[in-house]
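The complex appears here without one of its protein chains, the remainder shown in place.
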Amino acid sequence: MSTLVLPAELDNLAIELPSWAFGNSGTRFKVFGTPGTPRTVREKIADAATVHRLTGLAPSVALHIPWDTVDDYAALGSYAAEHGVRLGTINSNTFQDDDYKFGSLTHTDKTVRQKAIDHHLACIEIMNQTGSRDLKIWLADGTNYPGQGDIRNRQDRLAESLASIYQHIGPDQRMVLEYKFFEPAMYMTDVPDWGSAYAQVSALGERAMVCLDTGHHAPGTNIEFIVAQLLRLRKLGSFDFNSRFYADDDLIVGAADPFQLFRILYEVVRGGGLDAHSEVALMLDQCHNIEAKIPGQIRSVLNVQEMTARVLLIDTDALAVAQSSGDVLGANGIFMDAFYTDVRPALAQWRAERGLPTDPMAAFAASGYQDTINAERIGGTQSSWGA
Amino acid sequence: MSTLVLPAELDNLAIELPSWAFGNSGTRFKVFGTPGTPRTVREKIADAATVHRLTGLAPSVALHIPWDTVDDYAALGSYAAEHGVRLGTINSNTFQDDDYKFGSLTHTDKTVRQKAIDHHLACIEIMNQTGSRDLKIWLADGTNYPGQGDIRNRQDRLAESLASIYQHIGPDQRMVLEYKFFEPAMYMTDVPDWGSAYAQVSALGERAMVCLDTGHHAPGTNIEFIVAQLLRLRKLGSFDFNSRFYADDDLIVGAADPFQLFRILYEVVRGGGLDAHSEVALMLDQCHNIEAKIPGQIRSVLNVQEMTARVLLIDTDALAVAQSSGDVLGANGIFMDAFYTDVRPALAQWRAERGLPTDPMAAFAASGYQDTINAERIGGTQSSWGA
Amino acid sequence: MSTLVLPAELDNLAIELPSWAFGNSGTRFKVFGTPGTPRTVREKIADAATVHRLTGLAPSVALHIPWDTVDDYAALGSYAAEHGVRLGTINSNTFQDDDYKFGSLTHTDKTVRQKAIDHHLACIEIMNQTGSRDLKIWLADGTNYPGQGDIRNRQDRLAESLASIYQHIGPDQRMVLEYKFFEPAMYMTDVPDWGSAYAQVSALGERAMVCLDTGHHAPGTNIEFIVAQLLRLRKLGSFDFNSRFYADDDLIVGAADPFQLFRILYEVVRGGGLDAHSEVALMLDQCHNIEAKIPGQIRSVLNVQEMTARVLLIDTDALAVAQSSGDVLGANGIFMDAFYTDVRPALAQWRAERGLPTDPMAAFAASGYQDTINAERIGGTQSSWGA
Partner (left out) sequence: MSTLVLPAELDNLAIELPSWAFGNSGTRFKVFGTPGTPRTVREKIADAATVHRLTGLAPSVALHIPWDTVDDYAALGSYAAEHGVRLGTINSNTFQDDDYKFGSLTHTDKTVRQKAIDHHLACIEIMNQTGSRDLKIWLADGTNYPGQGDIRNRQDRLAESLASIYQHIGPDQRMVLEYKFFEPAMYMTDVPDWGSAYAQVSALGERAMVCLDTGHHAPGTNIEFIVAQLLRLRKLGSFDFNSRFYADDDLIVGAADPFQLFRILYEVVRGGGLDAHSEVALMLDQCHNIEAKIPGQIRSVLNVQEMTARVLLIDTDALAVAQSSGDVLGANGIFMDAFYTDVRPALAQWRAERGLPTDPMAAFAASGYQDTINAERIGGTQSSWGA
């Protein structure tokens, strides 16, 4: 039995799962299919609920429109509730319609811009039905060649389009704008960095905030600095967690650079992101191209929890003293002490105390769930980004 | 009329076109279809031949197997000849079969490795029929997560598999091995850098060489150094030209960093790559996701030609003197003088003298070719990476 | 005689020279000394004036305090005026005093922060004497190890310190805050990106603006986007021009990626940065570690002028049409047409018309100036970053 005492804040941790993590995904070279992949939104929700049932960490599921379009969102919400989860963030999509080949909210053609705006209004309408708080906007807008577009005009049109959408955001709703360094645009993206997202949402109002996807930065970027800065500016609305070695690899969070995740979560905690009424929503945004999807999601939320636990063990008083006294190695040592502490036994105990399986990965493997869905989900079209 | 004298070596310039540049391509987010896209290999060849007819620069077309599989390669060769081009490099594909999810030539399962080897032997058989000289191997093999594979064993298996293939390479044939920094593998690729490709092909023999794709390097890599080094080691077999701002963007060659293309071509010329019997094959490997495809290819070969012309204008004697005397600004100035020279009028004249249109881009636009194929190529399935 | 007509806006181009470009500089491994290197501020100004005399492009000289501290700034200003130039931006230095080992404006110790603030007040006092408009703040503040400092508190202290300085900025003066990705801090810099500089200066007022050093970004960053964005936000105060392949290499502007310089200057012009009353100050910030220093500066201002001339040749009407119609290759082609135009003969003529030498590099070489200073500047201590 672990003698490590885990702070109570750990109970505040909740991580939203993306419905699309349970569908197929891949690279431009190949999307591999897998047995048991959901064919419907409900099947995705069932899988997500399984993750929550085993970990107690993932009480909500984000939807992507149109991939998760249904006729009756109230019924879908009830279905989710029956499975122990709720519907969360609504993610818009303005990158898979032929009209958006040269942009959506930034397009030179007013008709196309209006179509993209209308799509977001439809998303808000869905939010009204699902009770979702957040509309997340990730734009694929950008250009591939210098000279192709007018950078400045595109930015102005973006501001205009966002304002049109924002005025429909309800008093209890929020718009979160995601930035991305590159891809699918290969020369210029219209919201490439946190500064641009910040400038755009600051012009809108209090309920417009920035979404930070951990995979959307230039090589070498100090992401925890951005976390600290956005929290300071009160504009960090949400996270898309994943990890990367090169580009937007969308690997399991914590898989590529666990210490970076530790540093990021330290700033989250440091800036109040784990407080009871924090404005920071934590979400995964990952692709399980070659690994098992449900275990991939379980592993991910456990990674976030384990790392948060390590962060909560930092002796912040001693750290402050070392920082103030210029004791570089001392301060770093206090930081690393927490990182190198093995919190897994204490977390197993934490789970046991809450009626959860001590080892969720093993519990899933032993549950027979995967065999069941492999057998049941025959026929139909496996869900993927394409549909 | 330009008074600039273009050196005769410029006539040695020939750039192979990839058949797949004429089909649809895209990102993992979306592949946009376009009117007039070829449905068959013959239609791709017809498009490629159009590029050659207008520029005089692209006498051959690379095929990708299985995308370009046909029943009768002799007939295909005749078809190409009738259109004024010939069949070139054969590119293998071991990344789109479900069996290759965890590797092909490096797979832990001997059966899968053998399947991948057999695919290459089938490619060699096609080469025998098409009269192609080069078998190009680009492997998507790699892993997404640390620990997923044994790096060392994979390398050993790769060596074994390549040796199995190499022994079937005919005396007038070559194997060229392409390296790539990342993608689709996101943690480790089995041939990530020129050093690995060089080590592998050196173990095989003289007819195994390295293929350098200009988009397959880490950020900041000095590619012209690699060109110079591989030429020095007599192992630079071929180029895949394209350009990039971020990852393997596959943009039009010279579009992202024209000066880099200048420096690369300088080392090609410096190392004998443009000599009459050079062993360096120049090829494009690009995606025209959002721009017009045939003009995209025309623009590309013109870019290579224009930059080669600039390189050939460098006053190499003066440069050598400046280099030896430590005259940094002088040497750089001689280099830049050539880069900043406008060779386009002289090249227009060069074309006129050879019965080519002085402005191939305008000539294509005026030719009505695009309208014709837009009208004719109705129905069927547009070619893309998927087929 | 060139028939190219250079637009009149070209006459608005003025590039400030940094006094330190004429002193010795180097890497952490070695600073090479060179004959003729200035020993005093006046000698630096004489060299800068030589650049201006030969190019007509560099009417002012930036000073760095304390490297350029003198007793009598009025006398220094007169000296400059006699040589045909004026004193420009005052650059502060809070990175070479032992007290700043762990920070200056962000230091945990109020005494150190006050010392750093006082240094800036002293700089403002110098500005009052020299008639300089801009106080440029580049901070070396940052940390080398995770945990070493509290990112959030440091940012808050920075805001406080900047506010203390800003209130002393006169009505005709400005504060420009420079950001830098890394170096000398190796884990976290306190103003790492344009977003942080923007957030900080926005909190201060209208006369606080951002300084963009072209070498201070993450690999792959689209700098012209930042230029466009900051101009849109009316917060682009000044440029530090230089170029880089890897880190903050401080090479001659345009030497590493001429096309990038073209794209940057296009956004400067596009956003009004070359207008008569533009708020954007252009300055060099370079190190001539191994190349001749005065010719290095001449080459640099000519590079900026040549590239500006190319930018001014862009057919913006045609470009707008191509951009609006989704003609990717057409728009890019119009852009590249200007880039590939050889403006050098027209600029030689431009210079001749203004009584300047047609070839400033050759004119300097022929002038005997270097021989003279080599002979005269014997003894004393050559200027460098250290003094």
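Per-chain residue numbering starts at 1, and chain names A, B and C are given in the order in which the chains are listed.
Throughout what follows, contacts are C-beta pairs under 8 Å (C-beta built on N, C-alpha and C of every residue); 3 or more make two chains touch, one makes a residue touch a chain.
Nothing here was measured: the structure is a model prediction, and the numbers come from that model.
Student: So which shown chains sit in contact with the chain we cannot see?
Tutor: A, B, C
Student: For the chain left out of this view, which of A:212, A:255, A:280 or A:301 touches it?
Tutor: A:255
Student: If I consider the whole complex, including the chain that's not displayed, which of B:194, B:245 or B:369 touches that chain?
Tutor: Answer from the full complex: B:194 touches the omitted chain.
Student: Residue-wise, where is chain B in contact with the chain that is not depicted?
Tutor: 101-102, 108-109, 144-152, 155-156, 181-182, 187-189, 192-196, 198-199, 217-222, 224-226, 228-229, 231-233, 259, 263, 267, 270-271, 319-320, 323-324, 326, 328-329, 331-336
Student: List the chain A residues touching the unshown chain?
Tutor: Touch with the absent chain occurs at residues 219-220, 222, 245-246, 255, 257-260, 290-292, 295-296, 299, 306, 328-329, 332-333, 339-342, 344, 361.
Student: Touching the hidden chain in the full complex, which residues of chain C are there? Just list them.
Tutor: Output for chain C: 25-30, 32-33, 95-96, 98, 101-102, 140, 144-146, 181-184, 186-187, 219, 244-247, 249, 251-252, 255-256, 289-291, 385.
By our rule, only the chains that are shown with their structure count from here on.
Student: Could you tell me which shape the graph of touching chains takes: line, ring, star, complete or other?
Tutor: Per interface graph, the chains form a complete graph.
Student: Quick one: report the Å distance separating chain A from chain B, using the average Cα coordinate of each chain.
Tutor: 38
Student: Where the centres are mean C-alpha positions, what is the separation of chain A from chain C, in Å?
Tutor: Distance between chain centres: 40 Å.
Student: Going by the touch rule set out above, which residues of chain A reach two or more other chains?
Tutor: Where chain A meets two or more other chains at a single residue, that happens at 101-102, 144-146, 181-182, 187, 219.
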